[in-house]
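One chain of protein is taken out of this complex; the other chains stay put.
The letters A and B name the chains in turn, as written, and every chain counts its residues from 1.
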Amino acid sequence: MSILDDIKEKLQGKINDWYEHNPHRIYFSVDKKDIREIARVMFKDLGFRYAIASGTDTPKGFEILYHFSFDKTGHMVSVRVLIEDKQNPEIDSLAVISPAFEWIEREMWEMLGIKFIGHPNLKRLLLADDWPEGKYPLRCERES
Amino acid sequence: MKNIKLKALTKSLWVFHLCIGGSCNNCDIEILDLLTPRYDVERFGIMLVGSIRHADVLLITGSLSRKAAPRAKRLYEQMPKPGVVVAVGSCALGRGIFKDGYNTPCPLDELIPVDLYIPGCPPKPEAMITGIVRLVKKVRGEK
Partner (left out) sequence: MSHKVVIPIGPYHPLQEEPEFFQLFVEGEKVVDIDIVIGYNHRGIEKICETKHFDQVPFVVERICGICSTSHPLACVNALEDLAKVEVPERALYIRTIIAEMERIHSHLLWLGLAGHFIGYNTVWMWAWRYREPLLDCFEMISGNRNHYAMMKVGGVRRDIQDEHIPALKKALDELSRAVDMFKGAVMDDPVIHSRLKGIGILTHQQAIDWSVVGPTARASGVKIDVRRDDPYAAYDRVNWEVIIQEEGDVFAKTVVRILEMHESISIIRQCLDKMPRGEIDANVKDMPPGEGVGRAEAPRGEVFHYARSDGTNRPIRYKVRAPSYMNVASNKIACVGGTISDATITLAAVDPCYCCTERVTVIDRPANKKILNGWDLIRLSQEKTERLKKVVK
């Protein structure tokens, strides 16, 4: 069984919009309430390496892509979650699974304003301490 | 009096290298390259020092990130005067390619007075040596 079949089997019922852009690039969406369980399965059970997460401000909400790499085969599997509430965006922190998630969650918090519930140390990473509150550099100002 | 002090210092320049943030580090590597056998500026008496209080020349690279700016100003004030400030690389000149960034608020010379600009991305070691030589000649009043 390939690693992709393993994912589909372990995460049955939680996967939406499975898309294979090419043999090595796979994207699928999940509900934000499932993200901790899914990350745990991919990182701990299936042996993926966590590459990084990228947060984007889209018209539908804040979209976070968690990129996992399976080095034995070269697959890059990106897990998509959408946080629809843009006034009060929050999601479970994955830093409880592994310290590798700590810094990127701090960065996404200060760049986009997403709160990571349960993060042990949510404070500024890159921006200066006197950076004004409420100004998030990676948010897009769009006309309504 | 100030000019005499400065002229005397040009015999053997002690340089403090400062990277004020927002730098890709290439200029810093090329500056360190000047110490290595091919260019070997130590034979001219030019030396890198570990503390700003010993320095005659403040060599600055980087495009001045917001976090680093207050510290850069403090270090300039600690430099014993008379001293010379040299800006190395396109970033130190005017933020270069990062001009429109949200974290690079202003060009270096709005914060600290600069005496010599060495352009390039990164400037070649030969360009840096030429710049320093021109500065030394200018301070000594030679053409």
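Operating definition for what follows: a residue touches a chain if its C-beta (ideal position, glycine included) is under 8 Å from a C-beta of that chain, and two chains touch if they have at least 3 such contacts.
Note that this is a predicted model, so its numbers are computed, not measured.
**Student:** In the full complex, which bits of chain A touch the chain not displayed? Write them out.
**Tutor:** Those residues of chain A that touch the unshown chain are 21-22, 24-25, 27, 49-52, 54, 56, 65, 67, 69, 71-74, 76, 78, 98-100, 102-104, 124-128, 137-138.
**Student:** Need a quick check: the contact residues on chain B for the chain that isn't drawn.
**Tutor:** Considering the whole complex, chain B reaches the absent chain at 16-30, 32-33, 36-38, 48-51, 62-63, 65, 67-68, 71, 75, 96-98, 100-104, 121-122, 124.
Basically, only the chains that are shown with their structure count from here on.
**Student:** Please give the residue numbers of chain A that touch chain B in the complex, ascending.
**Tutor:** Residues of chain A touching chain B: 127-129, 131, 137.
**Student:** Which residues, counting only chain B, touch chain A once they are in their complex?
**Tutor:** Where chain B meets chain A, its residues are 65-67, 102-103.
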